[in-house]
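Every protein chain but one is kept in place in this view of the complex.
Lettered A, B and C in written order, each chain numbered from 1.
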Amino acid sequence: MIREDLTVVDHTLVAEDTYQLILCGRMVHDIKQPGQFVHIRTSTDEYLRRPVSISDYNIDEETITLLYKVIGKGTKALTAYQIGDSLDVLGPGGRGFPVKARPGENVLLTGGGIGVPPLYRLARELYEKGADLTIILGFQSIRHAFLKSEFQQYGSVYIMTDDGTSGNKGFVTDGIAGMSGSFDRYYTCGPTPMLKAVVKQLGDTEGYISMEERMGCGIGACFACVVPSHDEKGYKRICCDGPVFHHKEVVLT
Amino acid sequence: MIREDLTVVDHTLVAEDTYQLILCGRMVHDIKQPGQFVHIRTSTDEYLRRPVSISDYNIDEETITLLYKVIGKGTKALTAYQIGDSLDVLGPGGRGFPVKARPGENVLLTGGGIGVPPLYRLARELYEKGADLTIILGFQSIRHAFLKSEFQQYGSVYIMTDDGTSGNKGFVTDGIAGMSGSFDRYYTCGPTPMLKAVVKQLGDTEGYISMEERMGCGIGACFACVVPSHDEKGYKRICCDGPVFHHKEVVLT
Amino acid sequence: MNTMIQLPGLSLKNPIMPASGCFGFGREYARFYPLAELGAVIMKAATGEKRYGNPTPRVAESTGGMLNAIGLQNPGVESIIQEEIPFLKAQQVPIIANVAGSTVEEYVEVAEKISSHVDALELNISCPNVKEGGVQFGMDPVLAEDVTRRVVQVSRVPVYVKLSPNVSDIVVMAKAAERGGASGLSMINTLTAMRIDPSSRKPVLSNGTGGLSGAALKPVSIRMIHQVYPKVAIPIIGMGGIETAADIVEYLLAGASAVAVGSANFKNPLICRELVEQLPETLHHYGFQSVEEAVGGAHRESVEAGLLRP
Partner (left out) sequence: MNTMIQLPGLSLKNPIMPASGCFGFGREYARFYPLAELGAVIMKAATGEKRYGNPTPRVAESTGGMLNAIGLQNPGVESIIQEEIPFLKAQQVPIIANVAGSTVEEYVEVAEKISSHVDALELNISCPNVKEGGVQFGMDPVLAEDVTRRVVQVSRVPVYVKLSPNVSDIVVMAKAAERGGASGLSMINTLTAMRIDPSSRKPVLSNGTGGLSGAALKPVSIRMIHQVYPKVAIPIIGMGGIETAADIVEYLLAGASAVAVGSANFKNPLICRELVEQLPETLHHYGFQSVEEAVGGAHRESVEAGLLRP
């Protein structure tokens, strides 16, 4: 984990209010797993940093790819950065997805909205290990969908939209319900209500969930980002013990 | 008085830490006298606006020329504006110098540091009325001096520097003391201690002084910028009753 | 969108008014827009005699806000009645007089004189920038109740008591004002603060301390209004750091029935007019049909209602 001024090498709109931001710097060498995140000082106007997942990276080119959606002040401020500008980033943070797969295993990936990006690098690594991937991505509407064709390189992709403008109408859980057969393992990322529904639906299947919570420090020191856990300590910090947890580690409320 | 987004048409370094900023907009049509000022929102980081005198203006080109010195946060932020950028300006504010001169009258202009700029347009207008101008400008050192040759078009210019690196060593008051003959009228602008010394030195000569004070609103509503006065009301607001006063109107402390 | 709001003595076409001390007596801003567009105007403080106030510098910046130590400079109640109120009356806008003093007698005298010329009084027991009176009355519930009662007795119009945030328990102060007969509360005045200049090694303001206002103050004011709203039966005029129409919605939800905009007028002299323009669409955006509906909303909101709204 380092604090570094990364250089913007690309910044494009990929869907409604959704941007792909490619940053260059040495930080990339510290990435250990898909699903880790960076903590960004979006501008001097925002007092707190903003956590954004690493969607992909390239060691040779020393680049990190982020995909973010404009939600409020901080993500709005991010849109102003242009190629060549530098951005104050802390990272890579947290523990990502354990890339577990034997050839031929059926693995399910489900992501909702801005929960989709961290699954992208994961998909590639699971695919390279020979897993058979079913990928269900949920978006508000066709206008908000992104990364669909990129995911198709690695498995069967099903799109769910709230309004049915792309793929099937419904939530990712409706998508899961429509699947035949069972999964050896699943990985999911999205808003907590979605995670809860997915975990419930998939019962005892081995699962890994990536969580979101408002953060202060982003490195484990302030206890802003906790989630109750089943162990003796009673809590996990999403920024450093997570954001990815085994589905039985934490209590989703 | 209007609030307008003015466009930067020129911005150059003219002396150490001192910049000339030329702004374009309709505001120029409201200027009534030399010595009025504009109230600038230097950036979103500064909570209060910054008052800067109008040094010159051009009705045809719709430009206003300012000269400012970098003192702190706000003036530092100003330096970042580039040609084509727009700047949130309130103005023109206050009452400037009454341009009184009959041909052949001896008129003295004295300015110290950032008190020099508002005298520039005044010098031209007095010159056009036929006055005989003696202009004493005080600066910290030769590196800080500006507008010297421009003033020379309109009268005899004497430079005083604190360290003697240009003109004579000493304060503007030393310069005045060295002058032979008397003046029909004087105009002065600079820090309050300088104004006080000049007013004292020139006794009963008709004089106009331009004052500085920290401002809130800049338009007369908040009472931040008062100076005690000799009238029944007991005070004057520098932002709207001034910044220019007859030397007997206000109490310099 | 219905932005009207009825408060004791005040029938406001919208809930937005400039805060006392940040708008003088309206003349300067009237050059920027017709004051009739405002819900009301709260005038600069009035005292019995004219006051010069504190030495300069009287204002300074701080992160997200500013400090002021004007010290209640004003031309005195008689002059305000003769010179200033007629101008404001001609603008066709409800007028609130901010009443200050060093002693209970002075408060009573000012209230008595000025109340027949305005629509409501704002009793300023919270100015941190004067040696006598001011915030002393605003930090002690017994004194606050007493001065409120005596002013209410002589006033011909409803009295709004302006509370100070410089207290341990704002609810105690609010209730004291209510017991004293206040028709409403005005929350809040500035928080006592100081900046020291490392170069001069002395406080930036010549008065030493000043009052902190602006956006930095907003979360403190919101908290206090949220605390007071369920504990009193009188309406609240909210203020502190309002800069956007969304800020106004936040104040209404916390429990304010109307709001005042102070320091932001210095950044943008047109701010009050712009907020008046923007408020209807902002209320609509957040799903409200009227100002009234939003007042105190945070106290009524259920989890279920939240889920139903997009």
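Keep in mind that, in the parts below, contacts are C-beta pairs under 8 Å (C-beta built on N, C-alpha and C of every residue); 3 or more make two chains touch, one makes a residue touch a chain.
Since the model is a prediction, treat every value here as computed from it, not as a measurement.
Here is the thing to keep in mind: the chain we left out touches A, C in the whole complex. Listed residues C:Cys22, C:Leu72 or C:Val167: the one in touch with the omitted chain is C:Val167.
Considering A:Leu23, A:Val52 or A:Met215, the position touching the chain not shown turns out to be A:Met215 (whole complex).
Touching the chain that is not shown, out of C:Met139, C:Val157, C:Ala174 or C:Met187: C:Met139 (per the contact rule at the top).
From the set A:Ala145, A:Cys225 or A:Val250, the residue in touch with the chain omitted from the display is A:Cys225, counting the whole complex.
When the missing chain is restored to the complex, the residue among A:Glu46, A:Glu206 or A:Glu249 that touches it is A:Glu46.
Of the residues in subunit C, those that touch the hidden partner chain are 62-65, 67, 139, 166-169, 191-196, 198-203, 208-209, 212, 214-220, 222-223, 226, 241, 246, 249-250, 253-254, 286, 297-298, 301, 305-306, 309.
Listed here are the subunit A residues that touch the chain not shown: 1, 3, 41, 46-49, 73, 90, 213-228, 233-235, 240, 253.
One rule holds for everything that comes next: only the chains that are shown with their structure count from here on.
Using the contact threshold fixed earlier, the set of chains in contact with both subunit B and subunit C is empty. Separating the centre of subunit B from that of subunit C, both taken as means of CA atoms, is a distance of 36 Å. The distance from the centre of subunit A to the centre of subunit C, each centre being the mean of the chain's C-alpha atoms, comes to 46 Å.
Subunit B has its Cα centroid 58 Å from the Cα centroid of subunit A.
Chain contacts: subunit A has no residue touching two or more partner chains. In subunit C, no residue touches at least two other chains.
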